[in-house]
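Quick one: structure below, then a few questions.
The complex is shown incomplete by one protein chain, all other protein chains being positioned as in the whole.
Chain IDs A, B and C follow the sequence of writing; residue 1 opens each chain.
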């Protein structure tokens, strides 16, 4: 694979940051966008724009077709069984909120239990916290160990006959841990507990097959998948979408509206209220095509190579401590430098054009567990190369110089 | 004002529809986008993109500034008192859902009453219906008369000491009725009832001044304001935002996250969970600038002129019945043609490149009231001219020919 | 795309003077259909005898010329037919609107064929396909005792 060529498809890399070449290591936060995606959005607005599904003129027909085409592409991309299982949301966060609210309303009662893990992003904790407040649900945290792993046993021992849902991340956005999803789902199935996967850090990097994985819910953020901001995807098994009440109410998601009652259509319409992110969803079709042209397995392979190179290099750097040591790791390396706070690292790296993230990465529970307030995180996308790692490492050395370490 | 020149700033009009010039009369559904907005989005993705508010590298700083700049622009555009009163949502629908859910959770009890009108879009009914189902709230419909007006008396007589909210549209998206907002708000204030305005059809056309209007909540859809899809705005008085609980939970909207509890920051952060529509919000700044460069009052004036021309012309056309005859009308003309169903009208008009909407326009209650299942609607934007009306009128005559009327 | 193909005389005629627009006598099955985005509504009634023959069929409803004409034409063509034949006709009809394939059904008379073909113009107007198919889907629900309201948004 020619990474230089792939990188050249991302306009952002032809710009300088503080006079330096951009070394973008913040893809877990949001990925950069290839030109095909950017152009598709422009083109759609310039030539085909109209609101979707509502009007009957030619523009509306084209726009509706383009829009629904994306749903089909996503269905195939994740090998869902039905196109109706793909719901467009604002972001992954909204996907989890949708499930928490509607599933919670229908199935969660006082003292019912929800299992999450200590690795979870706030997006996969706060919505459940709302259920705790509103419904008296109990949230149980499966422990993560020093390596950053959550063992199947640590989940198993939390399960009781009040467990109503297991919600876990696919890949930790701090330790990079790839969770043993199949085992978790198998376990949950024996107890008939539905499983929600926060796939934010999975979908951009790992081949997905919903029918094989057989989880009940899987959420993604398109902006982390070389796609536009403002779009997320909720995959849910049809049986759930048939059972769950609607989430937001408004135009498009109704069947019959009377003064005393309202009836609703089926999924996906039932869950998509108001004017959606038309242009963004149309644009996202190009992101899927972009990923598929490269091949998601090639992406995994390439990122694995760079991640391993990065781990090797940073492990040799004595000032650096890497967070977690999971057996299977996604394209994420979080670290600390002795005596230098991650915010200071981020500022100094930025001076060299190296963009990383510093902070708790929306994982306060995990950081508290590790006993640090913040960490620095380098996360990869398809455009990163070994050279990027070399520059990162040089720049880390500079941190030590600035701080006279 | 040179409408030709303004129109030339919208790339869509340089395309042909079915070999004809596009006559776009569906702006109430969604407006077209000027080149500055489309280009800003491209440019942002190509040169400045990064996730907002989370990372500390230069790209993130720029993106965050651009993003927050839009909030300031909106604050000034609607003359809100504080920038914290501007919440970004997915669309206007989400804005109303946010209020219904959070205000409902805190203040609505069994048998409490919410007053809406027969003119409301489903977006301003379905969310209240959810409260009816969940909380036992009662929804009362203020009647609209033959002219399409909702008198202040028809609202007054519904008010009781259980009235907890009045939610009305600014401008009807069917009859074009401009509602007597000041009177309604004055009335509500004497009874200490908060007022929510569905401003979807107001904000793109009419000068707004939140401090003068003094409503409690006002929602808008940016895609109807020459802006990108995927963004809505909720204006709410600070005192409400301070009191209301958060809506969706996730990253960015938290203060301290512990295993047994979570605390939240203040508005707007409290209400903006997860990664927002970064590029769209940055792009929307250009829409505001575009509107302000023309001048919102000039837009109102121009649209008034074209609407009046249209009314005159269509009233002369014997086959046409115009829906409603409000004293003050926005840029909307809905109509029927004797013996021809609106869907058929839309199809025939489309053949001439004329894009209108046919259906119930998400206003089933109103259509039932009028006693028709559907209507045809021509709605205007800044790019429309008298010529567009002439073509519309010609094309209506063609409908009669096709149907041998 | 040609408006004349869409609004053929035969369709305008069925649209203005729909056949069998009533509750038919002694119906023993019925179903409702909605097109929520447009507001089209149809209610199909039928009398199916023990041999699964459609003895009578009728409809009530509101909608555009296409949907009313399509419902009217459907009742004309299906009346008296065996349910299995009717189902076959329905399938062929829907395929015609979807992919433009010709509905060559032996069991249709030349006249019936001409009538049904008058709706083939709809396929060039994708937004109108739902108008044309609503009554047909609703017929199927009625015949199969499917209590769910047909909803073309599904």
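Rule of thumb we're sticking to: contacts are C-beta pairs under 8 Å (C-beta built on N, C-alpha and C of every residue); 3 or more make two chains touch, one makes a residue touch a chain.
Remember, it's a predicted structure, so these values are computed and weren't measured experimentally.
Judged over the whole assembly, touch between the missing chain and the shown ones holds for A, B.
Of the listed residues B:8, B:269, B:317 or B:397, the one in contact with the hidden chain in the full complex is B:269.
Across A:68, A:214, A:305 or A:344, the single residue that touches the chain missing here is A:344. Only one residue from B:104, B:252, B:353 or B:381 touches the chain missing from this view: B:252. In the full complex, chain A makes contact with the omitted chain through residues 18, 339-344, 347-348, 351, 358-360, 364, 367, 373-374, 402-404. On the side of chain B, touch with the chain left out of the figure occurs at residues 53-54, 56, 60-61, 64-65, 84, 252, 254-256, 263, 265-266, 269.
To be clear about the criterion, only the chains that are shown with their structure count from here on.
Per-chain Cα centroids separate chain A from chain B by 31 Å.
With centres set at the average Cα position, the gap from chain B to chain C is 37 Å.
Averaged C-alpha coordinates give centres for chain A and chain C that are 45 Å from one another. Shown for chain C are the residues in touch with two or more other chains, namely 37-38, 127-128. Residue positions of chain A touching 2 or more other chains: 54, 56, 60, 252, 254, 256.
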